[in-house]
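Of the protein chains in this complex, one is absent; all others appear in place.
After this line comes chain A, so read on.
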Amino acid sequence: AGLNPAGALADGEAAAAARGWPAAETPTPKNDVTHYNNFYEFGMEKSDPAELSGSFHSRPWQVQVDGLVEHPQTWDLDALTARFGHEDRLYRMRCVEAWSMVIPWQGFELGALLRAAGVKADARYVAFTSVVRPSEMPGQRSGLFSLHWPYVEGLRLDEALHPLTLLATGVYGDPLPAQNGAPIRLVVPWKYGFKGIKSITRITVTDKQPPTSWNQMAPEEYGFYANVNPDVDHPRWSQSSEQIIGEGSLFRAARRPTRMFNGYAEQVASLYKGMDLRKEF
């Protein structure tokens, strides 16, 4: 009750929602999805990734899958898409900076790749590594004040195997443009956007919690889990509501209340039973 109808996820839509298709969502305009990006490898401004990624080569591309798996393998991107195909997923995206979009992705479930690799019994986590190419990524050349490269992320194994967790290779029906994480990126719709590591080169299954870039940068501001949670504020701003990109006017930003797990609580809340989400944020 009291939720914006456009963003509400009515009971009974759970089956559709499990496939990432909350019926009532309106996708954010394509131009906003591809021109308002955080991708510090290209620069710190939201417009930098679209403007400064012209010399980035996302083909040919290989993804190494290794660690605690039966079949470690280096996949060519085309082999990955040939094997796992792609399906449409319309997901809400909630940035930790308190803005949100609704994005039509194309991709395949990370779980499918992990099952094909054969996860070993002692595996607990999945670690991801992004690309390092200072010659093509200007943000990696001026690293003094920025993040450390490569960008790294991680998920608990059960999160990685969840059917909502997607490896996206396309957006709006096109192959991912560089600024959105070409050619392959992670999308975890119930977590803050920074968990969605872009331009993935390596996926390592491990038994230890892997380091994650923003957590290393400011551990008191960004946790390992980074689950969307309106009750746990960022130290410098409230997370109770979010600005909807592509709506509203100059004199009235469109906002809506932020929902627990970005509205995907029905599907994922059980993963965190018994955890204190204020401490494990």
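Keep this in mind: contacts are C-beta pairs under 8 Å (C-beta built on N, C-alpha and C of every residue); 3 or more make two chains touch, one makes a residue touch a chain; residues count from 1.
Following the convention adopted for this analysis, contacts and distances are computed from a predicted model.
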item: "Protein-methionine-sulfoxide reductase heme-binding subunit MsrQ", "ABC transporter permease", "UgpA_2 protein" or "Transcriptional regulator" - which is the UniProt name of the missing chain; value: "Protein-methionine-sulfoxide reductase heme-binding subunit MsrQ"
item: Selected residue (touches chain absent from view) among A:P134, A:P163, A:P211 or A:G248; value: A:G248
item: Option from A:T26, A:T74 or A:S238 whose C-beta touches the chain left out; value: A:S238
item: Candidate in contact with the missing chain, chosen from A:T26, A:S47 or A:Q73; value: A:S47
item: On chain A, residues whose C-beta touches the chain left out of the figure; value: 31-32, 35-36, 40, 44, 46-47, 97, 99, 145-147, 214, 217-218, 221, 233, 235-238, 240-241, 243, 245-246, 248, 250-253, 255
